[in-house]
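All protein chains but one are shown at their positions in the complex.
Right after this comes subunit A.
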Amino acid sequence: KHNAHAQGVPLRRKMASRKEGTGSSATSSSSTTGAAGKGKGKGGSGDSAVKQVQIDGLVVLKIIKHYQEEGQGTEVVQGVLLGLVVEDRLEITNCFPFPQHTEDDADFDEVQYQMEMMRSLRHVNIDHLHVGWYQSTYYGSFVTRALLDSQFSYQHAIEESVVLIYDPIKTAQGSLSLKAYRLTPKLMEVCKEKDFSPEALKKGNITFEHMFEEVPIVIKNSHLINVLMWELEKKSAVADKHELLSLASSNHLGKTLQLLMDRVDEMSQDIVKYNTYMRNTSKQQQQKHQYQQRRQQENMQRQSRGEPPLPEEDLSKLFKPHQPPARMDSLLIAGQINTYCQNIKEFTAQNLGKLFMAQALQEYNS
């Protein structure tokens, strides 16, 4: 079982529940959402098995609530997604949250919690097939080793699983920010080998843009829920906070830029490390070469003097080859920087629009 190492936020997604899922999928409850519970999606040959993710409104509300009540600051909140797979669509029909990992209950058994929860949910006819997990994020910084490992173990066990990234801060600014990601098949291959040296990555032809693929999301509600929504709309007061059109944006921008700068610093350090490695290796090569040549010369001299040649020495012992730095981290950093940049661009586009609107108002006024 794969244990993601603690990196700020320890994630431990054990896949013990998979067996239970397979065993009972045959008897999967007659979910009345209308979706025919066909078998699992077929793993495409190189193609991703999931083309679209369909989420119930209920899941969205639950995720929002979970973060709102239990998440503070930079801590992430996580939970499990339940649903089923229909052809090339992943339907997520329910979810449940995971307790925060605290230091004092180290003996808290996550697997047991998960098993019990799923067993109980099965009693009330909720889909108990594990299809992924969700996580909240802080200003979009989710491309971490821990996430990669967890998603890999999930995707390894269940072909179609996704990770939903919920950005509460962006949501608070006016529009729901929920994205579904999967690892590309190429990355899956590399992770399986667990070989992150430069050669392997070059072979796999992985760039930071091809690490995660985003799957489009749609939200679907049943008719009864629609009725409920109408009812709520009648009864609820109009929202008094309309953040979407607010012009006060510099705080958010500042934070994101700060994070971006940190990452870029890390990246440059990494590059320096890599360069040193390259330089050292080439220097070493040169030294080896020189040594060999000297040896040969000496041997020739000795031969001419009639002495036995010096014994061959194991060059690799003399010149220990340097370890190539693992490339996975730098790949992750690059991916994270990319995400930040995307976010920033989206953000500035929005703000430019808003500024022009403000200008139009002012013109009319004067």
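Things worth noting here:
As a convention for this text, a contact is a pair of C-beta atoms (placed from the backbone, for glycine too) under 8 Å apart; a residue touches a chain by one contact, two chains touch by 3 or more; residues count from 1.
Simple rule for what comes next: contacts and distances are computed from a predicted model.
UniProt lists the omitted chain of the complex under the protein name "Eukaryotic translation initiation factor 3 subunit F" (options: "AP complex subunit sigma", "Eukaryotic translation initiation factor 3 subunit F", "S-phase kinase-associated protein 1" or "Auxin-responsive protein"). Of the listed residues A:A172, A:L310 or A:A326, the one in contact with the hidden chain in the full complex is A:A172. On the side of subunit A, the interface with the absent chain consists of residues 29, 31-33, 54, 56-58, 60-62, 64-70, 93-94, 97-100, 108, 113, 116-117, 120, 123-126, 168, 171-172, 174-176, 178, 198, 201-202, 207-209, 216-233, 235-236, 239, 241-245, 253, 257, 260, 264, 267, 271, 274, 327, 330, 334, 337-338, 340-341, 344-355, 357-359, 361-362, 365-366, using the contact rule stated above.
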